[in-house]
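Omission of a single protein chain aside, the complex is shown with its protein chains in their original locations.
Take a look at subunit A:
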Amino acid sequence: MIEVSGLTRRRGPNLVVDGLSFSVSHGEIVGLIGVNGAGKTSALECLAGLARADGGEVRIAGLAPGSTAARAITGTLLQHPGLPGRLCVAETLDLFARLHGIRPSPHLVEALGLDALARQRVDALSGGQRQRLALAIALQPAPAVLLLDEPATALDPAMRRDLRGLIEEARTGGAAILMATHDLAEATSLCDRVLLLSAGRLVAAGRPADLIAAAGAPSRITLTTARPLPGERDDTMVIETRDVIAALTALLPRLAGVPVVALHVTGAGLAEVVLAAAELDGTRCT
């Protein structure tokens, strides 16, 4: 559905996207991850037709990005979506729906909690409410291709859960979904594949679990006891290990007679993968 081959984009003298190639199929969610300035938004803008590629080729269902036909089947959520401040929520949804030749979807309005805000003016909305409105605008044409740039920004936990449901619903409907995100836990649980960008280049791609495993990042055991264990100064210990079972087995004999207050085992995640890539490229992680 989405075919990208050798995509290159410059900003002045800088190469912000450097030979990016990937594809996204029907019913697939692909995450674009990477530190700030990795080229995620620049790549999405090329796919949405908002920016012209300096090299390579992009096709949306075989169509040139930005063409009227491509825009008709694409729903896009921008990172900072501009909204008509003097219209109310219902009017804004109606306007964008009519630009797609459809009517606003009551299901979406309800799912995103916008029904209570229908008469509220857009310039009076909070950041999270604006994000929900922009999401509804992107989702309401039931697009075959969904491009999402930081969709969970400013959303509260309940709304993040609802957003996740909506994205999964779109996948079930057969949409090809490309999502740039810094929410790596969300990317891990939601995405079928992730593309790790660093300095505009694709440095890794695959299932989140495979990427984590391939990175070989250690897991972390955090143990809190009623009093410091023999030989320790503090009552909390942090152990980083690639073999959790072996580490816990080695720890058990030392616990004799000391009550355990808390035990947390944190597996390695995409965060470690991103950090490792950034360190390799010497780029700053924020």
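What we mean here is this: a residue touches a chain if its C-beta (ideal position, glycine included) is under 8 Å from a C-beta of that chain, and two chains touch if they have at least 3 such contacts; residues count from 1.
Rule of thumb we're sticking to: contacts and distances are computed from a predicted model.
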Undisplayed chain, where the name is taken from the UniProt record, one of "Ferrous iron transport protein B", "ABC transporter permease", "Beta-hydroxyacyl-ACP dehydratase" or "Purine hydroxylase delta subunit apoprotein": "ABC transporter permease"
Out of A:Met1, A:Leu78, A:Leu108 or A:Ile221, the sole contact with the unshown chain comes from A:Leu78
Of A:Ala64, A:Leu99, A:Ala185 or A:Val260, the one touching the omitted chain in the full complex: A:Leu99
Give the residue, chosen from A:Arg86, A:Arg119 or A:Arg233, that touches the chain omitted from the document. A:Arg86
Which subunit A residues touch the hidden chain? 48-50, 68-69, 71-72, 74, 76, 78, 80-87, 91, 94-96, 98-101, 134, 137
